[in-house]
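The structure that follows is given in the form of C-alpha coordinates.
All protein chains but one are shown in place.
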Amino acid sequence: MDFLRDPFGFVIQWYVGWLSGLGLPAFGVELISKLTGALVLATGAMLFVVFLIWYERKLIGRIQDRFGPNRVGPWGIFQPVADMLKIFTKEYITPIGADKVTYNLAPILAVAAVLLLWSVLPLSVTVVGTDLNVGLLFLIAVGGLGEMSYILAGWGSNNKYALLGAFRLVAQLISYEVPLVLSALVPVMLAGTLSVTGIVQAQENVWFIVAAPAAALIFFIASIAEIGRSPFDLIEAESELVAGYNIEYSGLKFGMFFVAEFLHAFTVSMIFATVFLGGWRGPGAEQIPVLGFVYLMVKTFVVYFVTILFRGTLPRFRIDQMMNLNWKVLTPLSLGLIMAMSIVGGLTRQLPAFWQVTAYLIINLLLLGATDQLMHFAQNRKTKLNLATQPGKGVLTTSSKHGSGE
Amino acid sequence: MLGNWLYIGIFALVALMMPAITILIAGILSPKKPDPIKNSTYECGVETVGPNWTQIKIQYYVFALVFLIFDVEAVLLFPWAVAYQFLPLYAIIEGVLFLLILVIGFFYAWRKGALEWF
Partner (left out) sequence: MNGLQVVFLLAALVSLFSAVMVVSARRMMHAALWLVLTLMGVAVIFVTLQSSFFAVVQILVYVGAIAILIIFSVMLTRRVMEDHGDQILPGWRAAGLVALLLFGVIVGFMTLWLGFSAVLVELPADAENLLELGRSLVSPQGYVLPFELASVLLVAALIGAITIAVDRKEDQDR
(Lines give C-alpha, C1' and ligand atoms only; values in the text may rest on other atoms or scores of the structure.)
Protein backbone atom coordinates (compact mmCIF):
# COMPACT_ATOMS: atom_id res chain seq x y z
CA MET A 1 0.00 0.00 0.00
CA ASP A 2 2.86 2.28 0.85
CA PHE A 3 4.28 1.47 -2.52
CA LEU A 4 1.19 2.68 -4.34
CA ARG A 5 0.98 5.91 -2.40
CA ASP A 6 4.61 6.86 -2.74
CA PRO A 7 6.56 4.56 -5.07
CA PHE A 8 9.63 6.82 -5.27
CA GLY A 9 9.94 7.35 -1.54
CA PHE A 10 9.31 3.63 -0.99
CA VAL A 11 12.05 2.58 -3.37
CA ILE A 12 14.48 5.06 -1.85
CA GLN A 13 13.77 3.80 1.66
CA TRP A 14 14.04 0.19 0.58
CA TYR A 15 17.31 0.89 -1.20
CA VAL A 16 18.86 2.69 1.78
CA GLY A 17 17.69 -0.13 4.04
CA TRP A 18 19.19 -2.72 1.72
CA LEU A 19 22.49 -0.81 1.62
CA SER A 20 22.79 -0.59 5.38
CA GLY A 21 21.92 -4.29 5.56
CA LEU A 22 25.10 -5.03 3.64
CA GLY A 23 27.20 -4.13 6.65
CA LEU A 24 28.70 -0.95 5.22
CA PRO A 25 29.62 1.87 7.60
CA ALA A 26 27.00 4.62 7.95
CA PHE A 27 29.06 7.10 5.97
CA GLY A 28 29.48 4.63 3.13
CA VAL A 29 25.73 4.03 3.00
CA GLU A 30 25.13 7.78 2.86
CA LEU A 31 27.71 8.26 0.13
CA ILE A 32 26.46 5.41 -2.05
CA SER A 33 22.80 6.31 -1.65
CA LYS A 34 23.55 9.91 -2.56
CA LEU A 35 25.63 8.87 -5.53
CA THR A 36 22.84 6.60 -6.75
CA GLY A 37 20.28 9.35 -6.28
CA ALA A 38 22.37 11.81 -8.24
CA LEU A 39 23.03 9.26 -11.00
CA VAL A 40 19.37 8.32 -11.35
CA LEU A 41 18.17 11.93 -11.33
CA ALA A 42 20.81 13.13 -13.79
CA THR A 43 20.31 10.19 -16.17
CA GLY A 44 16.55 10.62 -15.98
CA ALA A 45 16.88 14.31 -16.80
CA MET A 46 19.20 13.65 -19.73
CA LEU A 47 16.92 10.97 -21.20
CA PHE A 48 13.91 13.17 -20.60
CA VAL A 49 15.34 15.62 -23.12
CA VAL A 50 14.57 13.11 -25.88
CA PHE A 51 10.91 13.34 -25.01
CA LEU A 52 11.06 17.14 -24.64
CA ILE A 53 12.46 17.55 -28.14
CA TRP A 54 9.64 15.47 -29.59
CA TYR A 55 7.02 17.36 -27.56
CA GLU A 56 8.33 20.73 -28.62
CA ARG A 57 8.71 19.87 -32.29
CA LYS A 58 5.25 18.40 -32.36
CA LEU A 59 3.73 21.49 -30.74
CA ILE A 60 5.64 23.94 -32.91
CA GLY A 61 4.50 21.90 -35.90
CA ARG A 62 0.87 22.21 -34.86
CA ILE A 63 1.25 25.96 -34.25
CA GLN A 64 2.66 26.34 -37.76
CA ASP A 65 -0.03 24.15 -39.29
CA ARG A 66 2.30 21.23 -39.94
CA PHE A 67 2.27 17.68 -38.65
CA GLY A 68 5.66 17.78 -37.00
CA PRO A 69 7.62 14.54 -36.83
CA ASN A 70 5.26 11.72 -37.79
CA ARG A 71 7.31 9.03 -39.58
CA VAL A 72 9.47 7.28 -37.02
CA GLY A 73 7.31 5.27 -34.65
CA PRO A 74 3.76 6.14 -33.57
CA TRP A 75 3.22 9.93 -33.81
CA GLY A 76 6.90 10.23 -34.66
CA ILE A 77 7.83 9.61 -31.07
CA PHE A 78 11.12 7.92 -31.97
CA GLN A 79 12.22 10.79 -34.17
CA PRO A 80 14.52 12.32 -31.52
CA VAL A 81 15.99 8.85 -30.87
CA ALA A 82 16.82 8.55 -34.55
CA ASP A 83 18.26 12.05 -34.52
CA MET A 84 20.35 11.15 -31.52
CA LEU A 85 21.72 8.03 -33.18
CA LYS A 86 22.63 10.12 -36.17
CA ILE A 87 24.35 12.86 -34.21
CA PHE A 88 26.23 10.22 -32.21
CA THR A 89 28.06 9.04 -35.30
CA LYS A 90 28.94 12.48 -36.64
CA GLU A 91 32.52 13.58 -36.85
CA TYR A 92 33.95 16.10 -34.42
CA ILE A 93 35.55 18.93 -36.33
CA THR A 94 37.95 20.96 -34.24
CA PRO A 95 38.77 24.23 -35.97
CA ILE A 96 42.39 25.16 -36.53
CA GLY A 97 43.76 27.34 -33.75
CA ALA A 98 41.01 26.41 -31.34
CA ASP A 99 41.83 26.61 -27.67
CA LYS A 100 41.44 22.85 -27.04
CA VAL A 101 40.69 22.86 -23.32
CA THR A 102 38.12 25.64 -23.29
CA TYR A 103 36.64 24.43 -26.58
CA ASN A 104 35.95 20.96 -25.18
CA LEU A 105 35.00 22.11 -21.69
CA ALA A 106 32.23 24.44 -22.88
CA PRO A 107 29.56 21.87 -23.91
CA ILE A 108 30.21 19.82 -20.77
CA LEU A 109 29.85 22.84 -18.53
CA ALA A 110 26.70 23.97 -20.34
CA VAL A 111 24.93 20.68 -19.58
CA ALA A 112 26.39 20.34 -16.09
CA ALA A 113 25.16 23.78 -15.00
CA VAL A 114 21.61 22.86 -16.01
CA LEU A 115 21.72 19.37 -14.51
CA LEU A 116 22.95 20.77 -11.21
CA LEU A 117 19.73 22.76 -10.88
CA TRP A 118 17.87 19.48 -10.37
CA SER A 119 19.74 18.77 -7.15
CA VAL A 120 17.65 21.17 -5.05
CA LEU A 121 14.24 20.93 -6.72
CA PRO A 122 11.58 19.20 -4.61
CA LEU A 123 9.76 16.67 -6.82
CA SER A 124 7.21 15.61 -4.20
CA VAL A 125 6.79 15.66 -0.41
CA THR A 126 9.23 12.83 0.07
CA VAL A 127 11.46 13.09 -2.98
CA VAL A 128 13.72 16.11 -2.61
CA GLY A 129 17.24 16.09 -3.97
CA THR A 130 18.40 18.06 -0.99
CA ASP A 131 16.76 20.79 1.06
CA LEU A 132 19.44 23.45 0.94
CA ASN A 133 18.72 26.42 3.17
CA VAL A 134 19.68 28.87 0.42
CA GLY A 135 18.06 26.85 -2.38
CA LEU A 136 16.51 29.68 -4.39
CA LEU A 137 19.75 31.66 -4.45
CA PHE A 138 21.55 28.44 -5.44
CA LEU A 139 19.18 28.01 -8.39
CA ILE A 140 19.89 31.53 -9.62
CA ALA A 141 23.65 31.28 -9.04
CA VAL A 142 24.06 27.92 -10.76
CA GLY A 143 21.79 29.01 -13.59
CA GLY A 144 24.23 31.87 -14.07
CA LEU A 145 27.15 29.44 -14.39
CA GLY A 146 25.92 28.60 -17.86
CA GLU A 147 27.09 32.04 -18.98
CA MET A 148 30.63 30.95 -18.36
CA SER A 149 30.24 28.01 -20.74
CA TYR A 150 29.11 30.35 -23.53
CA ILE A 151 32.17 32.53 -22.98
CA LEU A 152 34.37 29.41 -23.05
CA ALA A 153 32.72 28.28 -26.28
CA GLY A 154 33.01 31.67 -27.94
CA TRP A 155 36.60 32.12 -26.91
CA GLY A 156 37.76 28.58 -27.57
CA SER A 157 36.39 28.39 -31.12
CA ASN A 158 38.88 30.90 -32.53
CA ASN A 159 36.17 32.45 -34.64
CA LYS A 160 35.07 36.06 -34.81
CA TYR A 161 31.41 35.20 -35.14
CA ALA A 162 31.53 32.80 -32.22
CA LEU A 163 33.23 35.38 -30.03
CA LEU A 164 30.82 38.14 -30.99
CA GLY A 165 27.85 35.83 -30.55
CA ALA A 166 29.04 34.72 -27.14
CA PHE A 167 29.50 38.26 -25.90
CA ARG A 168 26.15 39.41 -27.17
CA LEU A 169 24.54 36.40 -25.53
CA VAL A 170 26.28 37.01 -22.21
CA ALA A 171 25.31 40.68 -22.30
CA GLN A 172 21.70 39.57 -22.75
CA LEU A 173 21.87 36.96 -20.01
CA ILE A 174 23.44 39.19 -17.39
CA SER A 175 21.00 41.98 -18.17
CA TYR A 176 18.01 39.73 -17.68
CA GLU A 177 19.47 38.29 -14.52
CA VAL A 178 18.79 41.65 -12.82
CA PRO A 179 14.96 41.46 -12.93
CA LEU A 180 15.19 37.70 -12.32
CA VAL A 181 17.04 38.17 -9.05
CA LEU A 182 14.94 41.15 -8.01
CA SER A 183 11.61 39.42 -8.68
CA ALA A 184 12.87 36.35 -6.81
CA LEU A 185 12.97 38.57 -3.72
CA VAL A 186 9.18 38.72 -3.66
CA PRO A 187 8.47 35.02 -3.04
CA VAL A 188 11.27 35.05 -0.47
CA MET A 189 9.56 37.95 1.27
CA LEU A 190 6.22 36.13 1.23
CA ALA A 191 7.64 32.79 2.36
CA GLY A 192 10.22 34.07 4.82
CA THR A 193 12.77 31.50 3.70
CA LEU A 194 15.23 30.88 0.88
CA SER A 195 14.81 27.11 0.94
CA VAL A 196 12.89 25.85 -2.08
CA THR A 197 11.06 23.27 0.04
CA GLY A 198 10.15 26.05 2.46
CA ILE A 199 8.77 28.18 -0.36
CA VAL A 200 6.58 25.28 -1.47
CA GLN A 201 5.42 24.77 2.13
CA ALA A 202 4.53 28.45 2.43
CA GLN A 203 2.12 28.20 -0.51
CA GLU A 204 -0.26 26.03 1.45
CA ASN A 205 -3.15 28.49 1.35
CA VAL A 206 -2.45 30.60 -1.67
CA TRP A 207 -0.07 30.27 -4.59
CA PHE A 208 2.33 33.13 -4.94
CA ILE A 209 1.16 33.84 -8.45
CA VAL A 210 -2.12 35.01 -6.91
CA ALA A 211 -0.44 37.19 -4.30
CA ALA A 212 2.17 38.59 -6.67
CA PRO A 213 1.20 38.27 -10.34
CA ALA A 214 3.54 41.08 -11.34
CA ALA A 215 6.54 39.34 -9.79
CA ALA A 216 5.51 36.10 -11.48
CA LEU A 217 5.28 37.85 -14.84
CA ILE A 218 8.71 39.45 -14.47
CA PHE A 219 10.22 36.16 -13.32
CA PHE A 220 8.66 34.33 -16.25
CA ILE A 221 9.82 36.81 -18.90
CA ALA A 222 13.31 36.96 -17.42
CA SER A 223 13.42 33.16 -17.30
CA ILE A 224 12.57 32.90 -20.99
CA ALA A 225 15.31 35.42 -21.74
CA GLU A 226 17.72 33.39 -19.60
CA ILE A 227 17.19 30.27 -21.68
CA GLY A 228 17.61 32.27 -24.88
CA ARG A 229 14.31 31.14 -26.35
CA SER A 230 12.28 33.04 -28.84
CA PRO A 231 11.39 35.95 -28.73
CA PHE A 232 14.76 36.45 -27.04
CA ASP A 233 16.76 34.20 -29.39
CA LEU A 234 18.87 36.91 -30.98
CA ILE A 235 21.94 34.93 -30.11
CA GLU A 236 20.74 32.14 -32.29
CA ALA A 237 18.44 33.74 -34.90
CA GLU A 238 18.88 30.63 -37.04
CA SER A 239 16.84 32.00 -39.89
CA GLU A 240 18.90 35.16 -40.37
CA LEU A 241 22.31 35.00 -38.73
CA VAL A 242 25.31 32.80 -38.47
CA ALA A 243 24.64 30.53 -35.50
CA GLY A 244 26.41 32.43 -32.74
CA TYR A 245 28.64 31.03 -30.03
CA ASN A 246 28.24 27.39 -31.13
CA ILE A 247 29.08 27.92 -34.81
CA GLU A 248 32.33 25.93 -34.74
CA TYR A 249 30.87 22.93 -32.94
CA SER A 250 29.86 19.71 -34.62
CA GLY A 251 28.62 16.26 -33.73
CA LEU A 252 27.57 15.62 -30.19
CA LYS A 253 29.47 18.61 -28.87
CA PHE A 254 27.01 20.72 -30.79
CA GLY A 255 24.21 18.46 -29.63
CA MET A 256 25.15 19.04 -26.01
CA PHE A 257 24.36 22.73 -26.31
CA PHE A 258 20.94 21.73 -27.56
CA VAL A 259 20.45 19.25 -24.75
CA ALA A 260 21.36 22.05 -22.36
CA GLU A 261 18.92 24.44 -23.99
CA PHE A 262 15.96 22.06 -23.96
CA LEU A 263 16.65 20.86 -20.46
CA HIS A 264 17.12 24.41 -19.26
CA ALA A 265 13.80 25.41 -20.78
CA PHE A 266 12.06 22.59 -18.94
CA THR A 267 13.96 23.18 -15.69
CA VAL A 268 13.10 26.87 -15.73
CA SER A 269 9.44 25.97 -16.17
CA MET A 270 9.77 23.65 -13.21
CA ILE A 271 11.39 26.38 -11.11
CA PHE A 272 8.55 28.72 -12.03
CA ALA A 273 5.98 26.07 -11.14
CA THR A 274 7.74 25.46 -7.84
CA VAL A 275 8.19 29.07 -6.81
CA PHE A 276 4.93 30.58 -8.03
CA LEU A 277 2.49 27.73 -8.69
CA GLY A 278 2.88 25.83 -5.44
CA GLY A 279 5.22 23.08 -6.65
CA TRP A 280 3.83 19.68 -5.77
CA ARG A 281 0.90 21.20 -3.86
CA GLY A 282 -2.59 20.06 -4.76
CA PRO A 283 -5.51 18.24 -3.18
CA GLY A 284 -4.33 15.12 -1.40
CA ALA A 285 -0.68 15.58 -2.31
CA GLU A 286 0.53 15.35 1.26
CA GLN A 287 -1.22 12.05 1.98
CA ILE A 288 -0.38 10.50 -1.38
CA PRO A 289 3.04 11.86 -2.35
CA VAL A 290 2.98 10.39 -5.85
CA LEU A 291 0.07 12.72 -6.63
CA GLY A 292 2.34 15.63 -5.76
CA PHE A 293 4.77 14.49 -8.43
CA VAL A 294 1.93 14.31 -10.94
CA TYR A 295 0.74 17.81 -9.98
CA LEU A 296 4.24 19.22 -10.34
CA MET A 297 4.63 17.64 -13.77
CA VAL A 298 1.24 18.94 -14.91
CA LYS A 299 2.05 22.46 -13.74
CA THR A 300 5.52 22.30 -15.29
CA PHE A 301 4.13 21.17 -18.61
CA VAL A 302 1.55 23.95 -18.55
CA VAL A 303 4.32 26.52 -18.02
CA TYR A 304 6.49 24.80 -20.63
CA PHE A 305 3.57 24.87 -23.04
CA VAL A 306 3.30 28.64 -22.56
CA THR A 307 6.99 29.11 -23.30
CA ILE A 308 6.59 27.07 -26.49
CA LEU A 309 3.53 29.14 -27.34
CA PHE A 310 5.70 32.26 -26.96
CA ARG A 311 8.28 30.67 -29.20
CA GLY A 312 5.76 29.71 -31.83
CA THR A 313 3.79 32.92 -31.99
CA LEU A 314 5.96 35.92 -31.16
CA PRO A 315 8.36 37.60 -33.57
CA ARG A 316 11.95 38.12 -32.59
CA PHE A 317 13.00 41.30 -30.78
CA ARG A 318 15.61 43.67 -32.07
CA ILE A 319 18.55 43.84 -29.66
CA ASP A 320 17.90 47.44 -28.60
CA GLN A 321 14.23 46.65 -28.03
CA MET A 322 15.21 43.69 -25.93
CA MET A 323 17.61 45.72 -23.83
CA ASN A 324 15.03 48.48 -23.45
CA LEU A 325 12.42 45.99 -22.27
CA ASN A 326 14.83 44.79 -19.64
CA TRP A 327 16.36 48.01 -18.36
CA LYS A 328 13.48 50.41 -18.85
CA VAL A 329 10.48 48.23 -18.07
CA LEU A 330 11.27 45.08 -16.12
CA THR A 331 14.00 46.42 -13.84
CA PRO A 332 12.19 49.60 -12.70
CA LEU A 333 8.98 47.60 -12.32
CA SER A 334 10.63 44.99 -10.13
CA LEU A 335 12.34 47.67 -8.02
CA GLY A 336 9.05 49.49 -7.54
CA LEU A 337 7.27 46.22 -6.85
CA ILE A 338 9.60 45.25 -4.01
CA MET A 339 9.27 48.66 -2.40
CA ALA A 340 5.49 48.80 -2.78
CA MET A 341 4.94 45.23 -1.63
CA SER A 342 7.14 45.56 1.42
CA ILE A 343 5.38 48.75 2.54
CA VAL A 344 1.90 47.38 1.86
CA GLY A 345 2.78 44.16 3.64
CA GLY A 346 4.10 46.08 6.61
CA LEU A 347 0.96 48.20 6.85
CA THR A 348 -1.53 45.34 6.49
CA ARG A 349 0.25 43.02 8.86
CA GLN A 350 -2.50 43.11 11.49
CA LEU A 351 -5.21 42.18 8.98
CA PRO A 352 -6.29 38.58 8.38
CA ALA A 353 -4.33 36.69 5.74
CA PHE A 354 -7.09 36.97 3.16
CA TRP A 355 -7.12 40.76 3.22
CA GLN A 356 -3.36 40.93 3.17
CA VAL A 357 -3.24 38.80 0.03
CA THR A 358 -5.94 41.02 -1.48
CA ALA A 359 -3.84 44.09 -0.72
CA TYR A 360 -0.82 42.45 -2.35
CA LEU A 361 -2.88 41.54 -5.37
CA ILE A 362 -4.28 45.07 -5.73
CA ILE A 363 -0.85 46.72 -5.50
CA ASN A 364 0.50 44.25 -8.07
CA LEU A 365 -2.29 44.92 -10.51
CA LEU A 366 -1.99 48.69 -9.96
CA LEU A 367 1.72 48.57 -10.75
CA LEU A 368 1.14 46.46 -13.84
CA GLY A 369 -1.53 48.88 -15.05
CA ALA A 370 0.70 51.89 -14.37
CA THR A 371 3.55 50.27 -16.29
CA ASP A 372 1.25 49.61 -19.20
CA GLN A 373 0.08 53.23 -19.23
CA LEU A 374 3.64 54.54 -18.99
CA MET A 375 4.73 52.33 -21.87
CA HIS A 376 1.89 53.66 -24.01
CA PHE A 377 2.76 57.21 -23.01
CA ALA A 378 6.41 56.72 -23.90
CA GLN A 379 5.48 55.12 -27.20
CA ASN A 380 3.15 57.99 -28.13
CA ARG A 381 5.76 60.58 -27.20
CA LYS A 382 8.33 58.79 -29.31
CA THR A 383 5.98 58.73 -32.27
CA LYS A 384 5.28 62.45 -31.85
CA LEU A 385 8.99 63.21 -31.64
CA ASN A 386 9.57 61.22 -34.80
CA LEU A 387 6.79 63.16 -36.48
CA ALA A 388 8.32 66.45 -35.44
CA THR A 389 11.82 65.62 -36.63
CA GLN A 390 11.12 63.48 -39.68
CA PRO A 391 7.96 64.76 -41.35
CA GLY A 392 8.49 62.62 -44.42
CA LYS A 393 8.58 59.42 -42.40
CA GLY A 394 5.69 60.43 -40.20
CA VAL A 395 3.06 60.48 -42.89
CA LEU A 396 2.68 56.76 -43.03
CA THR A 397 2.46 56.44 -39.27
CA THR A 398 -0.25 59.10 -38.96
CA SER A 399 -2.37 57.72 -41.74
CA SER A 400 -2.18 54.23 -40.39
CA LYS A 401 -3.02 55.61 -36.97
CA HIS A 402 -6.14 57.36 -38.26
CA GLY A 403 -7.00 54.26 -40.15
CA SER A 404 -6.96 52.14 -37.00
CA GLY A 405 -9.29 54.64 -35.35
CA GLU A 406 -6.98 55.77 -32.54
CA MET B 1 24.18 21.32 6.25
CA LEU B 2 27.30 19.50 5.15
CA GLY B 3 25.18 16.53 4.15
CA ASN B 4 23.27 18.79 1.75
CA TRP B 5 26.47 20.05 0.23
CA LEU B 6 27.90 16.53 0.03
CA TYR B 7 24.93 15.62 -2.16
CA ILE B 8 25.41 18.74 -4.26
CA GLY B 9 29.10 18.00 -4.62
CA ILE B 10 28.38 14.43 -5.74
CA PHE B 11 25.69 15.73 -8.05
CA ALA B 12 28.11 18.26 -9.53
CA LEU B 13 30.62 15.51 -10.26
CA VAL B 14 27.94 13.32 -11.83
CA ALA B 15 26.61 16.27 -13.82
CA LEU B 16 30.10 16.92 -15.19
CA MET B 17 30.82 13.25 -15.90
CA MET B 18 27.55 12.56 -17.69
CA PRO B 19 28.01 14.83 -20.74
CA ALA B 20 31.77 14.20 -20.73
CA ILE B 21 31.28 10.44 -21.03
CA THR B 22 28.60 10.83 -23.69
CA ILE B 23 30.89 13.05 -25.72
CA LEU B 24 33.71 10.54 -25.31
CA ILE B 25 31.56 7.62 -26.47
CA ALA B 26 30.39 9.58 -29.47
CA GLY B 27 34.03 10.44 -30.15
CA ILE B 28 34.86 6.74 -30.32
CA LEU B 29 31.91 5.97 -32.57
CA SER B 30 32.36 8.86 -34.95
CA PRO B 31 34.73 8.92 -37.94
CA LYS B 32 37.90 10.98 -37.82
CA LYS B 33 38.94 12.39 -41.17
CA PRO B 34 40.34 15.83 -40.59
CA ASP B 35 41.56 17.90 -43.47
CA PRO B 36 42.82 21.47 -43.53
CA ILE B 37 39.89 22.91 -45.46
CA LYS B 38 37.33 21.24 -43.22
CA ASN B 39 39.10 22.37 -40.10
CA SER B 40 39.51 25.96 -41.13
CA THR B 41 37.50 28.61 -39.35
CA TYR B 42 33.97 29.00 -40.66
CA GLU B 43 33.42 32.44 -42.09
CA CYS B 44 30.73 32.09 -44.72
CA GLY B 45 33.10 30.39 -47.13
CA VAL B 46 35.53 33.27 -47.20
CA GLU B 47 39.03 32.80 -45.87
CA THR B 48 39.70 34.41 -42.53
CA VAL B 49 41.21 37.84 -42.80
CA GLY B 50 43.47 39.15 -40.10
CA PRO B 51 43.84 37.97 -36.53
CA ASN B 52 40.80 36.63 -34.81
CA TRP B 53 40.47 39.04 -31.95
CA THR B 54 37.62 41.43 -31.80
CA GLN B 55 37.67 44.34 -29.47
CA ILE B 56 34.28 44.71 -27.88
CA LYS B 57 32.54 47.99 -27.18
CA ILE B 58 32.60 49.75 -23.83
CA GLN B 59 28.84 49.21 -23.82
CA TYR B 60 29.27 45.61 -22.69
CA TYR B 61 31.41 46.71 -19.80
CA VAL B 62 28.84 49.25 -18.64
CA PHE B 63 26.06 46.66 -18.72
CA ALA B 64 28.20 44.20 -16.80
CA LEU B 65 28.92 46.84 -14.19
CA VAL B 66 25.29 47.85 -13.74
CA PHE B 67 24.44 44.14 -13.47
CA LEU B 68 27.14 43.62 -10.85
CA ILE B 69 25.82 46.49 -8.75
CA PHE B 70 22.26 45.19 -8.84
CA ASP B 71 23.48 41.68 -8.07
CA VAL B 72 25.30 42.85 -4.96
CA GLU B 73 22.29 44.87 -3.96
CA ALA B 74 19.94 41.89 -4.33
CA VAL B 75 22.33 39.71 -2.33
CA LEU B 76 22.27 42.25 0.50
CA LEU B 77 18.48 42.33 0.35
CA PHE B 78 17.93 38.56 0.46
CA PRO B 79 18.55 38.21 4.24
CA TRP B 80 16.29 41.26 4.72
CA ALA B 81 13.58 39.55 2.67
CA VAL B 82 13.94 36.36 4.71
CA ALA B 83 13.48 38.28 7.95
CA TYR B 84 10.83 40.55 6.44
CA GLN B 85 7.81 39.04 8.19
CA PHE B 86 9.32 39.63 11.60
CA LEU B 87 10.65 43.10 10.99
CA PRO B 88 9.08 46.19 12.54
CA LEU B 89 7.82 48.86 10.16
CA TYR B 90 10.88 51.09 10.55
CA ALA B 91 13.15 48.21 9.52
CA ILE B 92 11.06 47.69 6.40
CA ILE B 93 11.41 51.40 5.63
CA GLU B 94 15.18 50.99 5.98
CA GLY B 95 15.12 48.33 3.30
CA VAL B 96 13.02 50.58 1.07
CA LEU B 97 15.47 53.43 1.70
CA PHE B 98 18.30 51.13 0.64
CA LEU B 99 16.46 50.48 -2.62
CA LEU B 100 15.54 54.15 -3.10
CA ILE B 101 19.19 55.24 -2.99
CA LEU B 102 19.89 52.70 -5.74
CA VAL B 103 16.88 53.82 -7.73
CA ILE B 104 18.37 57.32 -7.79
CA GLY B 105 21.59 55.87 -9.20
CA PHE B 106 19.56 53.84 -11.68
CA PHE B 107 17.74 56.91 -12.98
CA TYR B 108 21.05 58.75 -13.23
CA ALA B 109 22.29 55.92 -15.45
CA TRP B 110 19.09 56.13 -17.45
CA ARG B 111 19.35 59.90 -18.01
CA LYS B 112 23.02 59.61 -18.93
CA GLY B 113 22.07 57.15 -21.63
CA ALA B 114 24.15 54.33 -20.20
CA LEU B 115 21.25 51.92 -20.62
CA GLU B 116 20.87 52.51 -24.36
CA TRP B 117 22.14 49.83 -26.68
CA PHE B 118 23.92 51.11 -29.76
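We call the chains A and B, going by the order they appear; numbering starts again at 1 in every chain.
Convention: a contact is a pair of C-beta atoms (placed from the backbone, for glycine too) under 8 Å apart; a residue touches a chain by one contact, two chains touch by 3 or more.
Remember, it's a predicted structure, so these values are computed and weren't measured experimentally.
Student: Using the document's definition of touch, tell me which of A:A45, A:I108, A:I151 or A:V186 contacts the absent chain.
Tutor: The one listed residue touching the chain not shown is A:I151.
Student: List every residue of chain B that touches the chain not included in the displayed model.
Tutor: 1-2, 4-5, 9, 51-56, 58-62, 64-69, 71-73, 75-76, 78-84, 86-87, 91, 94-95, 97-99, 101-102, 104-106, 108-109, 112-114
Student: For chain A, which residues reach the chain that was dropped from this view?
Tutor: 27, 102, 132-134, 137-138, 140-142, 144-145, 147-148, 151-152, 155, 167, 170, 174, 177, 192-194
One rule holds in what follows: only the chains that are shown with their structure count from here on.
Student: So how far apart, in whole Å, are chain A and chain B when each is placed at the average of its C-alpha atoms?
Tutor: The answer is 14 Å.
Student: Which residues of chain B touch chain A once you look at their complex with the stated criterion?
Tutor: Residue positions touching the partner: 1, 3-8, 10-12, 14-16, 18-20, 22-23, 25-27, 29-34, 36, 38-44, 48, 52-54, 56, 59-60, 63-64, 66-67, 70-71, 74-75, 77-78, 81-87, 89, 92-93, 95-96, 99-100, 102-103, 106, 110, 115-118.
Student: Tell me, which parts of chain A touch chain B in their complex?
Tutor: 30-31, 34-35, 37-39, 41-43, 46, 87-97, 104, 107-109, 111-113, 115-116, 118-120, 129-133, 137-138, 157-161, 163-164, 167, 171, 174-175, 177-178, 181-182, 184-185, 188-189, 192-194, 242, 247-248, 251-253, 256, 259, 319-320, 323-324, 327-328, 331-332, 335, 338-339, 342-343, 345-347
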